[in-house]
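A single protein chain has been omitted; all remaining protein chains appear in their positions.
Each chain gets a letter, A and B, in the order it is written, and its residues are counted from 1.
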Amino acid sequence: MTVAATPSAAPGFAARALRHPSFVAGAVLTGLIVLMALVSYVWTPHPPLEMTVSQRLKPPSEAWWLGTDAFGRDVASLIMAGARNSILVGVVAVGIGMTAGVAFGLYASAKRGWTEEIVMRLSDFVFAFPAILSAVMLTALAGAGTANSIIAIGIFNVPVFARITRAAANSVWAREFVLAARAAGKGGFRITVEHVLPNIVSILVVQATIQFAIAILAEAALSYLGLGTRPPDPSWGRMLNEAQAHIFRSPTLAVFPGIAIALSVLGLNLLGDGLRDLIDPRLARKR
Amino acid sequence: MNLFLLKRFATFIATLIGTSLVVFLVLEVLPGDPALVMLGPDANEDAVAALRDKLGLNQPAVTRYLEWIGGLVTGSFGQSYSYGVSTGELIVERLWVTVPLALMAMLMTVVIALPLGIHAASKHNKAGDVVVMGVSQLGIAIPNFWFGILLILFFAVQLGWASAGGFPGWDEGVLDGISALFLPAIALALVQAAILARFTRSAVLDVLREDFVRTARAKGLTRRAALWGHAVRNALIPVVTIMGLQFSNLLAGTVVIENVFQLPGLGRLVFQAIANRDVPVVRDAVVILAAKVVIINFVVDLLYAWIDPRLKAHDV
Partner (left out) sequence: MPLLEVENLTVTLATNRGPGDAVRNVAFALDRGETLGLVGESGCGKSITALALMSLLPERARIAGSIRLDGRELTTLGEDQLCGLRGDRMAMIFQEPMTSLNPVQTIGRQVAEPLILHKGMTRAAARERALDLLDRVGLPNPAARLDQFPHQLSGGQRQRVMIAMALACDPDLLIADEPTTALDVTIQGQILDLILDLVEERGMALLLISHDLGVIAETTQRMMVMYGGSVVEAGPTAEVFARMAHPYTRGLFAARPKLGPATETPLATIAGVVPELADLPPGCPFANRCPLMIPPCNDGLPPPLPMGPDHISRCIRARELVASA
């Protein structure tokens, strides 16, 4: 008996993807944000951290596309460079949460019984506790900073992935080809690696996309509260915090970083929804 | 009392104990000596030692944990290091801002989301549905604190209709209090309403495919009557779960939104107390917040039993 092919490998996937409006819109938006981050390494309209004291709180103009902030820095350049920070935090935090969560979930599903019960109750417990509050406590405990906010966000991705992995893995364990593998004398670890994991990868990819969006929102909130990325590294959340102090003099300052956050999150959510539709046509019918 | 609720009650107590333990342990390893924080960096060592003794910081951790929990249960709260008043007093005062804020936001969420979600489901794949889904997709993507800033920008800066933040206190009149909480509540409600509308839509669509909806139509009910009379209540079962989760999220979201609007609520209190190493306030406030979350989950379970008669079948 062979492993059922992951649906994403099905023929015509690319053709169907190109015709799926929310997948295309999401991929384009996400691609633009990533491109912006990459370009910022080699070129920005102005050096992002350069302060031009004579040009503080300027409105958008030809020289300063999106205006300048209270230190005379170019907002457009800061937003471009800020994308790097959001992507870094998102990728690493989701990576941590996914690695640990998937391991827990697979282990619980392979062992069942008490192991499963304990893993699930623990994740319920972490779940029941509001994530932002815990993140505030954790970053306060360990000090503000990019690394600590990554860890705080990563920890709260663990139960998300543990739950979804366990549920998906349990349904794979109940399939005939796994029964056949067990009958053939394969052990739990081999079955997990050879049969279970390949069959849940697509579900995990969809979830990772959505968690990425949530991580970007969480990083922005932490930075806004002064607990995330520390100055002078550019960060969209902290830009909003600084903008609020000058909201009466320079209202546009508070607009652009928010648009950057919203577009990134929108892009990732659309991409995730699109992927889910493409991978699981049964769910697609509901939309 | 049936088995279902009994089990839920046990989970409720276990969650509270677990939370208090985690909070206590986290604060144990939190760097910074509270006595030093209170007296300032220039204080002499004898004074610091005397204060540590007075605060009971020299006792073993287990004793301090049990004393703390005992105090919470009997209603005798600790003293805030930085405010010099009982933490209970402080928390109750702040709850008068946070709870009305969260309730207003939840009310807005439900009032906006349920009709939109049900409407979208009833117009599946037609214009109304597409509009609701598109707008809600945008709503989910907007960070609530940025939406709060935009509201300030529009209503306070551009129109001058509202203040840019702050809270006058309930003594100034209920209406003033509510109007000060109005914009923060909208900021909190937007994202949650977008999520709930989408969820409600898919829950209603699921139920509309059920056989008993066809039965209702075969009885002669109109599409609309079958939707409201038979589909909606069944769809509410999963929706209520999400609403419970959302209320927890709203309470947590107040930490950020209270900072955006400079509201003297519990979230801001926790935030400031962490910064000040005000251990008694942090641990009591966090446990109270967690208690609210688990109480909400418990209420959700009660609602369940009321909506879904099948759960009552498990009577002991």
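The working rule: a contact is a pair of C-beta atoms (placed from the backbone, for glycine too) under 8 Å apart; a residue touches a chain by one contact, two chains touch by 3 or more.
Treat the numbers as computed from the prediction; the structure is a model and nothing was measured.
*Asks:* Give me the visible chains that the unshown chain touches, in label order.
*Replies:* Every shown chain touched by the left-out chain: B.
*Asks:* Which residue, B:59, B:76, B:158 or B:215, contacts the hidden chain when the whole complex is considered?
*Replies:* B:215
*Asks:* In the complete complex, which positions of chain B touch the hidden chain?
*Replies:* Listed in rising order, the touching residues are 210-212, 214-223, 230, 233-234, 307-310, 313.
By definition in this document, only the chains that are shown with their structure count from here on.
*Asks:* Roughly how far is chain A from chain B, centre to centre by C-alpha average, rounded to an integer in Å?
*Replies:* Here the centre of chain B sits 23 Å away from the centre of chain A.
*Asks:* Quick one: in the complex, what on chain B touches chain A?
*Replies:* 15, 18-19, 23, 26, 29-31, 133, 137-138, 140-143, 145-146, 149-150, 152-153, 157-158, 164, 202, 205-206, 248-249, 251-253, 255-256, 259-260, 267, 270-271, 274-275, 282, 286, 289-290, 293-294, 297
*Asks:* Can you list the chain A residues touching chain B in their complex?
*Replies:* Counting only chain A, the residues touching chain B are 125, 128-133, 136-138, 140-141, 213, 217, 220-221, 224-225, 240, 243-244, 247-248, 251, 254-255, 257-258, 261-263, 265-266, 269-270, 286-287.
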